[in-house]
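One structure is given here, and the rest of the page talks about it.
Just one protein chain is left out here, and the rest sit where they should.
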Amino acid sequence: MSAGQHDESSNSILKIALNLAMACFVSGLIIAGVHFVTADAAAQKAEELKMDSMKALVQDVEKFEPVEGKEDWYKAVKDGKTIAYIVPSSSKGFEGHMQLLVAVTSDGTVLNYDIISHKETPGLGDKANEEPFKSQIIGKKADGLEVVKDPSDKEHVQAMTGATISSRAATTAVAKAVEEVVHFTGGK
Amino acid sequence: MRELWSIFSKGILLENPIFVLALSLCPALAVTSSVMTSLTMGLTVLFVITANNVSISIVKNFVNPKVRLPVYIVSIATIVTVSQLVLQAYFPLLYKALGIYLALVVVFAIILARAEVFASKNNVVRSFCDGLGMGAGFAIAMVIIGGIREIFGSGTFLGINIMPASYDAPLILILPAGAFILIGYLIGGVKIIVQRIEKAKA
Amino acid sequence: MQIAIMALLVMVLTGLIFGLVLAFANKKFAVEVNPLIHLVEDVLPKGQCGSCGYAGCMAYAEAVVLNPDVPPNLCIPGKEAVAKMVGELTGKTAAAVEPRIAHVRCSGSVENAVTKYQYAGVQDCVAANLLQGGQKSCQYGCLGFGTCVKNCPFGALTMGPNGLPHVDPDKCTGCGKCETVCPKGVITMQPIGAKVSVNCNSKDRGAVAKKNCSVACIGCGLCKKNCQYGAITLVNNLAVVDYKICMDKCDNPTCFAKCPTGAIGLAVRDKYIGNAVNVAGNVAV
Amino acid sequence: MAVNEETLKMNLLTVSTSPHITSPESIPKIMWSVNAALVPAVIFAAWYFGMPAITTMLVGVVVAVATEYVIQLIRKKDITINDGSAVLTGLLMAMCLPPNLPWYMTAFGSFLAIAVAKHSMGGLGYNIFNPAHIARAALMVSWPVAMTTWTAMTTKADVVTTATPLNILKQQGYTQLVETFGDTSSMYQAMLLGTRNGSIGETSAVLLILGGIFLIYKGYIKWEMPVLMIGTVGILTWIFGPAGLFTGDPLFHMLAGGLIIGAFFMATDMVTIPITRKGKIIFAVGAGILTVLIRLKGGYPEGVCYSILLMNCVTPLIDRFVVPKKFGAGR
Amino acid sequence: MEYLTLFISAVIVNNFVLTRFLGLCIFFGVSKNVNASFGMGMAVTAVMTISSLLAWLVYNFVLLRLNLTFLTTIVFVLLIASTVQLLEMVIKKHVPTLYNMWGIYLMLIAVNCVVLGVPLINVESNYTFSKSIVHAIGSGVGFGVAIVLMASLREKLRLADVPKSLDGLGIAFILAGMLALSFLGFSGMISI
Partner (left out) sequence: MKSFHGGVHPNDSKKYTAAKPIETAPLPKKVIIPLRQHIGAPVSAIVKKGDDVKKGQLIAQSNAFVSGNVHASISGKVIDIADYPHSVFGTCLSIVIESDGQDAWAEGIPVQRQWEKLDAKELSGIIREAGIVGMGGATFPTHVKLAPPPDKKIDTFILNGSECEPFLTADYRSMLEYTDRIKSGVLITMKVLGVNTGYVGIEDNKPDAVKALQSAFGGTQVKVVALPTKYPQGAEKMLIFMLTNREVPSGGLPMDVGVVVQNVGTIIAISDAVTRGIPLIQRVLTVSGSAVKEPKNLLMRIGSTFADALSHCGGLNGELAKIISGGPMMGFAQSTMDIPIIKGTSGILFLSRKDINDDKEYACIHCGRCVEACPMGLNPSMLSILGERQLYVEAKEEYNLMDCMECGSCVYVCPAKRKIVQYIRYSKTQNALQAQKEQAKVAV
């Protein structure tokens, strides 16, 4: 492409730049507009989701209040009393971080938990968020939260077949949360 | 009318973006482990490609050839961002499920290719039909892949159990390896069908 | 609201900056290239999908312009329309010449031709030809391993049950690929409107030819005598038709009528279907 | 002339390119020999694991052969189920599976091995990956639980265990492993004889080695392959032991898991390994290294299957760069 | 050590092509011969590193500060496309040898999901500047490894008797599936 051939179209660098800028202007206008409309809805939806997931962990609760001094901690309040703490926790799983939301009573009993994100093997490690594994953990205290591979041992948590690492990861994360809550409340 | 129909229909099978043109393969694998996400992605792309085709065919005459590519990209990116914002606001779970792939719609080759091949040379109506056809072809392909993977890989359809309880789903289908192999055979199958059709035509 | 304004501002600035940089760079770093490449690139979809096997549309444009062997129809997203345009730009569409069709100059089917040995080896004419010129006694005849069939880019050739290739006139484009791959030179390109055709390739003397194959041209010259326009000559014991004279002057060919072996006959396109070997007299016109 | 020209005319002579004589080896002969080499291990497995193992092996073989037959019928190719290669694939795959795997999983695996891994590429000679191992890897991700469920096994120490030795090592450590068997010598004995938990065909090291030696003697496999692969595993596991350098138990690792069957029967599957001797050596060592890497560092307790598959991927590259030295190219 | 794990993870364990399905268009398009795919791998690595670097700067110093994260997609894609185009022009003019080696691949990368995906993931995972760079290089190398392997396998299959309907893209996908299956061996090796 020789320079002379395109003189009439490339006579001004600025003109080309303005062409693109114009497009960006229009685009910015549209995006800004849409954002303006959806921003509030998005924030609201996000909040709703969070509440929903917490409600799933603690039944019959009145409201959730943020815990002062602890980021992302919530306490579930019923009849003016704190019945549980909802604590984020994480641990290393089979193939990356496993993130959990754990509901713990103030005396350090596991009420429920939910794995929010994980990279475990589908059909194997991800069963840590399902029964029957889940019910093994619920109701246990710190001393019971240890994975064993002995079917006769009912005190501790039985590893899922073929997914010992994932079992251990989930259990460890829950134990971590319990420990933190106990530390925070003093075990009462 | 007939012409418009042929423009529309070619995207569904004969020039199916995934099975025949083999463009935009990333989402065809990444988000097709369930029907719901496949459908959402399919519809999003359908929307983006149609909207983009329309907008490009409108502005095509005002664009300096030197910055044609960036302008097209801006156009696509705008539409994608809008879809992102809307999904985020009203369907946050789907938004989360699609993850990074939603943003990556921007760089799907099929969208830019249609803009360059078709929209930049045709009028609004024709471009609209083309976008609709291509988008529909894409969406259908996505749902087919998603359907097979979900039904046989998890025994559900749209999250509902449809296989007998004794069905022991092979998980490979919802894993990358299975997705690759499945699509490989689907491409082969569509090739046979397309060849049959073309033979019948000839 | 403030965010909206900021967004707008950022977008415009981004656009302006990139626009400026690109426009400037375009001028500053402009490199001379073959303008045809750009023309071709403009035609291509620029999906940069790489499905042509080249690294992007530019690379393909370059290849298709500079390398005469790169076909113009590799762009998959562009389909035929683009292929056609690229072809026009690069001059790669088959030039409109007199339409030709492949013609198999051998009737030495399994029954007609004498076999001299049992061939054991690679099923390919060129390979078989390396062994004393193939299994047929006739040195000039079709070997029947279908090298032409394998090499036809349009699927116009099939191997008939009689061991001779059959040309599908609807599919044959006259590209001449079969002509070049045949080790015996059995296939030639013949004008589509040819009236008669010689169905033998044997340059052996009459007696030898006759011994090797019952339908061979024995070089007797009867056809030559029967052609009043002088379109037929004998070259190396083989009748050769000058198609120009034949097509221009002759309306009602009779040259083949007297052929004792049926080696010359009316050019019937589907004469090889089945076992219908062309014998003078029973050719349906 | 005394020669009877007439008889000659009736019987056309055969003409072909030189050479006109060939060795008596043939593909069916090789394939059936490999099958034969597996027989001792198969018999042992049938005796030790009983009916479930027999069923699995039968299903594996029958489905493999049937799949090959149907595909060749559809593709209008010569039917080659008699050449023993489909039997071998089905058998080898079954031997890499836990004994009481549900039959439909075995069938799925066999189908996958033949249809996807072998015939999608064009059939015998063209496959890039070892079909048996592709099937095993696919089954592993498809039904991870079933593929890691082992029969209960009573060991010397009278403890019922449902894990393979490598599983015990991975999850409970070396001490526990030795305890399971009582002491180290009885552990080695169990590993060598095959009276331990594991996939159907991988347990009896002695019988597999016997079969392997038969194949080496027949010249169907190169001794370097198994020796180097097993040796590499041994050396590396010894070096990178659980308690610091040079504390490993190479003998255990060399006998454990599918290493023996893998090294003798999978890593020597000529279709999927480099063609030159040097390339084969690189393959064997590479597979050994990868096995150790996966066993010691990876998520899976056993790595032979994956290490061989990974080396299968690299085979074309090895063949590209490791070429025979041309005569007369200067030295 | 942390960087090393991140790098190895990006190269092998979480290989972009085989586990996250990014860059498939190039992966299947340019994997027909080993030399071209090697060049492609190099070019992707280079572009990915440069664009990650710029994207990180733009995101952290402009978008994040002005609370405009919803513009990330559009700004990144423009940024990358323009950078690549600029890079291509500069190399073509000043380093023609380099251009001949892998410059032709640059335009193919300009609008590509793996190149956009990595900066986006960097941003999403809140990687630091140096981590972003390591991740980008690792991802590029991983892509290169996958595409070169794929190309060598396809070169071998070119000589095979693949069923006609599967020939080409179909078999390439099946191959990729088996490649992914083999790479599963590395799963669980590194967890980040």
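Every chain is named by a letter (A, B, C, D and E) in the order it is written, and numbering of its residues begins at 1.
Simple rule for what comes next: a residue touches a chain if its C-beta (ideal position, glycine included) is under 8 Å from a C-beta of that chain, and two chains touch if they have at least 3 such contacts.
The model shown is predicted, which means the values in this text are computed figures rather than measured ones.
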Original post:
Wait, the hidden chain, what does it touch out of the ones we have here?
Top reply: C, D, E
Subject >> Full-complex contact with the absent chain, from D:Tyr126, D:Tyr174, D:Trp223 or D:Trp238 >> reply: D:Tyr126
**OP:** Would you mind spotting which of C:Lys84, C:Lys116 or C:Lys224 touches the chain that isn't drawn?
**Re:** C:Lys116
Subject >> Residues of subunit D (touch criterion as defined above) contacting the omitted chain >> reply: 1-5, 7-8, 11-27, 29-30, 78, 80, 83, 122-126, 270-277, 280, 323-331
Subject >> Interface residues of subunit E (partner: the chain not displayed) >> reply: 158-159, 161
**OP:** Write the list of subunit C residues that the hidden chain touches.
**Re:** 116-117, 120-122, 124, 126-127, 130-133, 135, 139
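Definition applied: only the chains that are shown with their structure count from here on.
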**OP:** Would you pick out the chains that touch subunit B and also touch subunit D?
**Re:** A, C, E
**OP:** Treat touching chains as neighbours and tell me the shortest step distance from subunit D to subunit E.
**Re:** 1
Subject >> Most remote chain, CA-based centroid, reference being subunit A >> reply: C
**OP:** Mind naming the chain pair that shares the most C-beta pairs in contact?
**Re:** B-E
Original post:
By CA centroid distance, what chain is farthest from subunit D?
Top reply: C
**OP:** Just give me the whole-number Å value for how far the CA centre of subunit C lies from that of subunit D.
**Re:** 48
Subject >> Whole-Å gap between the CA centroids of subunit B and subunit C >> reply: 39
Original post:
For subunit A, what residues touch not just one other chain but two or more?
Top reply: 10, 16-17, 19-20, 23-24, 27, 31, 35, 39, 94-95, 121, 123-124, 165
Original post:
Which subunit C residues reach two or more other chains?
Top reply: 3, 7, 10-11, 14-15, 18-19, 22-23, 26, 48-49, 51
**OP:** Work through the pairs of chains, note which ones touch, and then classify the graph as line, ring, star, complete or other.
**Re:** complete
Original post:
Which positions of subunit E touch subunit B when the two form their complex?
Top reply: 18-25, 28, 70-74, 77-78, 81-82, 85, 110-113, 115-117, 120-121, 124, 163, 165-166, 169-178, 180-181, 184
Subject >> For the subunit D and subunit C complex, residues of the former touching the latter >> reply: 12-17
Subject >> For the subunit B and subunit E complex, residues of the former touching the latter >> reply: 22-27, 29-30, 69-70, 73-74, 77-78, 80-81, 84-85, 100, 103-104, 106-109, 112, 175-185, 187-189, 191-192, 195
